[in-house]
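The other protein chains are all here in position, but one chain of the complex has been omitted.
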Amino acid sequence: MSAVDQAKNAEAFLEDTVHEERLDKLLWMGRMRRDAAARQVPEWEELRTLASEIKEHTLSNLSEHLVEFEANATANGVTVHWARDAHEHNQIVYDLLTERNIPTLIKAKSMLTEECELRPFLEARDIRVIETDLGERIQQLDDQPPSHITGPCIHKTTKDVADLFAKNYGSDPNNEDPAYLAGVMRDNTRPEILNAHAGMTGANFVVAETGAIIVVTNEGNADLAANTPPLHIVSVGIEKLVPNMESLAVFIRLLTRSATGESITQYTSTFRGPRKGAAMHVVLVDNGRSARLGMEKFWPSLKCIRCAACMNTCPVYRRSGGLSYGSTYMGPIGIIMMPTADIRKYSELPFASTLNGSCTNVCPVKIDIHEQIYAWREVMEEKGQIQTVKKQAMKVADKVLSSPQLYQIATASVSTALKILPHFAIYNRLNAWGKHRDVPEAASETFHQWYPNHRLKGNEVLGL
Amino acid sequence: MEVALMIPCYIDVFYPQVGIATLELLERLGVDVVYPREQTCCGQPMANSGCYEEARATEEHCARVFGSFKYIVTPSGSCTHHIRNKFTAGADSPEKDNLTRNTYDLVEFLHDVLKVREFPWATFEHKVALHTSCSAIRGLNMASMTERVHDPVFSKPKALLSGVPGLQLVEFDRVDECCGFGGTFSATEEAVAAKMGYDKLAFMQKASPDYIVSSDMSCLMHLQGCARRQKQDIPFLHIAEILNGV
Partner (left out) sequence: MNSSQSLVREGILGAVHKNQPASRPMPHIPHFGLNDTNDLVALFSQGVARMAGEVITESGPDLDNFVRTRFPNAKVICSAVPECRGTIGPAQLGDWSEASKIDVSIVRSPMGVAETGSVLLSDLELQVNTIAFLSHDLVVLLDPTQIVRNIHDAYLHPHFKARPYSFLMTGPSGSADIGAITVHPAQGVKTLTVVLTADPGAK
């Protein structure tokens, strides 16, 4: 399988100026809202540090906290399952449904279920899956994955959605009013919710001390999916643990402010056990997390609380669109997570970054994102994932640039310099610079040539 | 005070006037400037491409050339950031250790070491849009960043430019959003890089500057390329050229 060509996908996205400029503007506004919310909290930086330290404690004691959670949840009447990978997770969910002859599953948003590709697994086995989150439902109807972690269809215009709903629900294609469209969705989804026998949610946090699952939504659809039917299934990655409710408060204060700029979402819910006559099952999923935990440079990526602040601030994401990454998780956090899932497929992602560092400074749990992106580039080289032609060009560059004599010969003429200087000499995109930009003009002489004619010092060879 | 002058490879070839302005400015301020002629490059382009092994020889050469100096000054935030924070491809040595600790970006050197604030010879009666590179802001702490909303606002390049008679700084939106150069990113992801450059220029142009100025010529090289392609003839200057007197 070849690597995702994020650059090519981004270029295609950029050709659609309407969608690109709109996405850029909307998400930058998200970043500005985050800044405004942070300004309201004088202890913001202290909260970030606390959140980072709580997560580092939890991840470095994860096996103990997992056992603690399991014991407490079980005591509350919850059945806890374990899944090593996506397939095991999907099979457990499938078994829970078929054991009870349940043909339809309503679900709330869960990036983990995207990661596990649960929907196609169930649909191939004749189980209907209905997304209840507005953005996820829109993407489901359009047969597209989510393009952003908190706003799955943020890349779509209101017209795109109006057209999609007209096609699927017979609504008015000329009515782009978001309130009207949300109403169409509500009317069509309400019957599914009422008739469902099983509801699935993800989890934003898992509290070890109380055996609790924490889910955060704007719509309340997770609460609907969990409370209406008599079976509540929770899919959650093992890294979502926090030790107790006291530490949860730190994350709740950071999460929504980082994501949208509001102080909290409409629904911040705690599920600790089933009601009488109902059942609650939690599926704890590994799927590469325990392996990533052992990676010295990359385990801090497991601190992520899925706020997407890094995507909103990333100038590359805003101009590429989330779908350009071809991955479950996108933008800066996606770049440092996805290579652990498939190093070959995602070998180009670490290069979809200018290493500007804005992401690291908005991350509520202080993941050193841009430094991990840089470290992944080195790993790609070590693991032989860098294209041979590019590596060759770099070898030549190093040879020339480590030798004063070769360097001075190469730079004596600008046209030779253009071939040698690595900014330009990248595999077969030699002329890429000039596609949208003018190439810099040649100077009549280099600084190196100018110097001996105008100064005396430093002429001597330093005995090298 | 003796200082070794490091001229980044792309300034050597395309913008020697920036090297000359840096040299003259330092001399004007009484500094004894040495230009080691065996210098080539700091290795950043290869290292940033993940080609760590292919940066080794270049970085080791750089350490040998500059490793005995007490101060190494370069008119480049990105090269300084690389040397100070990411110089790991070459073998450890006392020269490498010395280089990583004693390299300064020109603005840092003027602001923190020489502590110069006035440039009375450098009158510049124009409106300037100042761009500070991501390397300088987040790598060298040369200015505060908008992400950290509670930090006191400061900018070393602005502090220096305030000492230039007649110079007027203009404000513009998204002041610390990346310009899109990003090293080899500008060639490997050139569509995104160009759009970032066009956007940055648009935000700056709204403030009607006469000049666009930065302490990083790599950013300016990229922005100038974007501007000329859009038939904008706004002039670009490195901060060294302004402080030395244009």
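Note that the chains are named A and B in the order they appear, and that numbering of residues resets to 1 at the start of each chain.
Here is the rule we use: a contact is a pair of C-beta atoms (placed from the backbone, for glycine too) under 8 Å apart; a residue touches a chain by one contact, two chains touch by 3 or more.
Quick caveat: nothing in here was measured; it's all calculated off a predicted structure.
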item: Neighbouring shown chains of the undisplayed chain, as defined at the top; value: A
item: Chain not shown: contacting residue from A:A7, A:L62 or A:M111; value: A:L62
item: Option from A:T104, A:Q144, A:N168 or A:N218 whose C-beta touches the chain left out; value: A:N218
item: Hidden-chain contact residue, picked from the options A:D286, A:E378 or A:D398; value: A:D286
item: Positions on chain A contacted by the hidden chain, ascending; value: 26, 29-30, 43, 46, 49-50, 53-54, 56-57, 59-63, 66-67, 76-77, 81-84, 88, 132-135, 138, 151-154, 156-158, 161, 178-179, 181-182, 185-186, 189-190, 193-195, 210, 212, 218-221, 223-224, 226-228, 238, 243, 245-250, 252-253, 260, 262-275, 284, 286, 290-291, 293-294, 296, 299
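Note that only the chains that are shown with their structure count from here on.
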item: Averaged-CA centre spacing for the pair chain B and chain A, given as whole angstrom; value: 32
item: Complex interface listing, chain A residues touching chain B; value: 6-7, 10-11, 14, 20, 24, 28, 35, 38-39, 42, 44-45, 313, 315-316, 319-320, 350-358, 360-362, 374, 376-382, 386, 390-391, 394-395, 397-404, 407, 411, 414, 417, 421-424, 426, 429, 432-433, 435-443, 445-448, 450-452, 455, 457-459, 461-462, 464
item: Contacting residues of chain B [partner chain A, same complex]; value: 7, 9-17, 19-20, 23, 33-41, 43, 45-46, 48-58, 60-61, 64-65, 86, 134, 137-139, 145-150, 174, 176-178, 180-197, 199, 221-222, 224-226, 228-229
